[in-house]
Every structure is written in structure tokens, then in C-alpha cells.
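With one protein chain held back, the other chains of the complex are shown just where they sit.
Letters A and B mark the chains as written, and numbering starts fresh at 1 in each.
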């Protein structure tokens, strides 16, 4: 099989592997739309193990499994509803759940937890977000969204703005994009720059990469603008919040300065950093991302369960 | 299609539409009983979004979907298990979930939330209870229960007793009944009378309608007695609770004064206002309501998903 057994991160996927996933995902469209029925994964079971609650991602995985005819067992809030698991090692939990499910999607507050789970699991493990490390299915759906909107991943100018230090989706997207011929501009307040390994990767792959605090200037040449939240509780001085709010707000006033009709993306939920007046902007893609998320997860489930040949 | 795209309330359904739903519901009996298998909704997905927990209603919707071969994604307690959603607008949540599900059942603590959800959703929205506004699927299952028990909805004398002001099921049932030739007696302590729009509707439709505090007298001619809770925390004076307890208790002693063998209904759970000695009374219908609830929701899912023609 082209992909590794588990999907722990995009750090180690190459261009060919990514394009394969996106191709399979795009082929899932008729099934997701309901134009075509599928029992491709009938008889298989997905376990969603969420040690950190995230309704959005959990529902997306479960939808993907159901669309392909599979079944789902679910722990929506492992730490709260499972007192027993509090004292259990992750290894023991996984060695139990892999007796139930054919594939496991795990979310965990600890960076590296997905990799650890994978190392103990007899069945494929999908990382649904681990600490500030990676969120690879989000990264792949973001790549799919860009490719569907703009027709390609090469030759693009991508701006990412917000808290780039603590947003695991950004890590996965950046690792994914590093396989393509892109120019990336990271826009964030001081102290919220991307982690060094991300910048190192861009350098290694010789991608054009800039870090700046000036959103307005960065947007001017952007073809893709990816907006993230800045979490107030992470700012040192409370008064910074108000000041930043204005500087890092993506709204139509800002977009009118953009010269290349950029698409606008957001991993959602948004809480103020992306104005509602953008919702009717033709390039607004953030409500297409959830749809592409289902396609991407359908593809990953089918591939890792060995039901897509290549 | 005969019904609107969404089911937000019974306020705007007419007699023909209600009878259509009840007819389809009754036709679901063999499937619900397991005498007949159905894959009518195979390949479709229901999302149950409960911002206010209610296991009873949620399980009923999910059962209905599974009985027809469909799949379910579920948020049992949206506010507690979904920290992310706390700050997100309902509009954004719906615009995400409508990428996952083909139909959404939503419960929310805010009156009007179901209507707002519907206005943002590409897929049909079913109101599973919004604040003190409506609970239309409960209203329809109540109508089905009456029609199955008594053979008709016209010409009946209906007593509703308890906290009629804060019980959304009562609103939906009253709006539904206003389409039929009924005589309604509302029995409640002072301050717990039905909301004015309910009384106005009865007047508009020229239905016989009385508001009283005297349960004993009202029961005498009743053919249907619908019991609701009176929540103690809503009483101004704690000592009222004890006094009311006796005055608004439905038990066999009370029913012996009834001259027309009324059926007895309750939306459940009961917590003291309906005595257990009524459980073996032949007219006790409150454990038939959950069954009829499944039939009703099967009908609504099938109709709103366009799988029942008319």
C-alpha cells in the first residue's frame, strides 16, 4: 500500500502520497452527495476516541464512516465519561479498543499521543489532533479545499495568519504544502510565530517563506488566506487583545486591497478574527472545508482499511 | 411536497398536513414492530444536536432513523462536550453540520433557536424542543396517541393540567388541536396559565376553551386528560408546593369521578403529579406515547427527506 499503516502526521507524507489521498477523496464526492450508495466499508467499525472533546472533527469522522456503510463506536469525552480510563495507560486503552474496532481515530491533549497509540495498536490509527503537534486530516482537507478551489497546489502564494505557534492544523498544513512549489507568508503577533521545525522544513525544501506581523501587506499578493484564532488567554498583556483584534481581523475592507482574489479559509470555529461580511465573498471557502473534510476522511478510512487499491 | 422543508412548530401546520403525518406514522407500525424490514432511509444521516440534554427525545429520534435503515451522528450534550462550540454562533454550527448530515434534529434552551437553525441550514431541521416555544414532534405524537386511542380528533373534550405556561409540549399540542373541533379546558394554578398566543389561537379558531383552577370539576366530562409537571422552583412560595400537590394530583380517586372513561397522557418523566395507581387503569396511555413517538419521528424523517410521496 502506498500509505503507511497509520496516519500520525503529514510531516512524513510525500507529494505522491498526498496527491493519492486527495484523488481518492475527490472520487468520494458522488457517495457523499448521496447520488451513489456505497457499502465499501460494510462490516468494519471505526472507534472515535476523543480524550479532548471536539464535536466537529468527531462528527466528520463518523459521517465519513457511515457514508461508506461502516459502523461507529464513540467516546465523545473520554476523560469525563470514563472514570476508569483516568488511571489507565494509553497503551492499555489502545490494546483494549483494538479488539473492538478495525480502525481508531484518536484526539488527545498531549503532543505525541497519536504516535504512541499507533505504536501499540494492531489496527490503523488516525491522528485526529494531538496537543500542539499535528492534525493531519485537517491538513489534508485544507489541501483538498485549495486544490478544488484553485485547480492546483503548485505555484501558489499562501498567507497564514493568527496564532501559528499553538495551532496544530497549521503545522500539518505547512508540512503538507512543503511538498509543493509554494510561497508561504506567516503573519502573526510577536511570540505567535510558527514553531522552528516548520520554518526549518520550509528552508530544507527551499520554499519561499516569510514571517511578518503585517497582515495588510501580506494579503496584497495572496492567493490563499488561512485564518486562525488568537487565543486571548495566551497573550501576556490583556490590553494586547484589543490592539491585536484590529490588526489581525480579516474582513472585506482588508480583502479589497488584495489583488489576486484570494480564497479565504478558516478551520472553524471562528470567534471574531474573521468577519461575517466575508461570508458572501465569492472566495470564502470556510464552509466548504467541512464538506471536504468528510471526503478526505472517507478516503483515509477506505485506504487505511485496505479497500482502495493502488 | 405537502409539508414545509423544516418542522419548526405546529403553529403553522394545518389540519391536512397534520393528518398526513399521522397517516404516514401509523403506516410505520409494521416496520417499528420488526414485522417488516425497511431500508427506506439507507444511506442518509440524521444529526441529533442537543444543546440541552434530553435522553428520551434523542433516543426516540435515533431509534426512528435506525428503524428505517439510516445512520446517526449524535451530540448528546453540545454545551458540555463541545467547548469549541461555546463561542460559536448557532449559524456557523449549522453551516458545518449540514455538510455532515442529511437532516438535523436540534434541541436548544432558547426559544426560537430551531427557527434560526432552519434559516441557515441547507438540509431539513426538526425542532426537538426550543426553550418555552414549541416541541412539535411531541405535539404530533400526542395527537397520534389520542387518535389511536379514541379513533378521532374531532368532537373531543380535552383537559390539560399542570404548568401550562412553561411546558412547550402543551403549546405544540394546543396549536395542533386548534385545527380540530375540540373543547379544551386548561387547568393550572394561578400564574401557570397557558401563554396568551395559545388562548388567542383557540379564540381565532372558535374552539371552546376554558381556563380554570378546578381539576376535579374539569375531569368530570373529559375524554382526554393530559398531565404536566408543576416545577416547584417556579412557585413563588415554597408552601404552595405542598398545597398544590394535592390539588393537581391525577390518581384513581380523581379518575373515579370522571364520567367518560378518559384516556390519561403525560409527556414523562413524571415526578409525583401522576400516581402510579393509574398505571393499570385501562385508559392510561402514557407508556404508549413513547412508542407513538418513534412512529411519528419515522414519518417525519421519511417525509422531510423526500422518501414519502404525496
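Keep this in mind: contacts are C-beta pairs under 8 Å (C-beta built on N, C-alpha and C of every residue); 3 or more make two chains touch, one makes a residue touch a chain.
In this text, all values refer to a predicted model and were calculated from it rather than measured experimentally.
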item: Per the touch definition above, residue among B:60, B:121 or B:179 touching the missing chain; value: B:60
item: Hidden partner chain, touching residue among A:45, A:211, A:235 or A:249; value: A:45
item: For subunit B, the residues touching the chain missing from this view; value: 34, 37, 53-56, 59-60, 62-63, 66-67, 74, 76-77, 80, 268-271, 287, 290-291, 293-294
item: Residue numbers in subunit A that touch the chain omitted from display; value: 42-45, 47, 71, 73-76, 78, 80-85, 87-88, 92-93, 95-97, 99-102
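The working rule: only the chains that are shown with their structure count from here on.
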item: Distance between the centres, which are taken as Cα means, of subunit B and subunit A, whole angstrom; value: 40
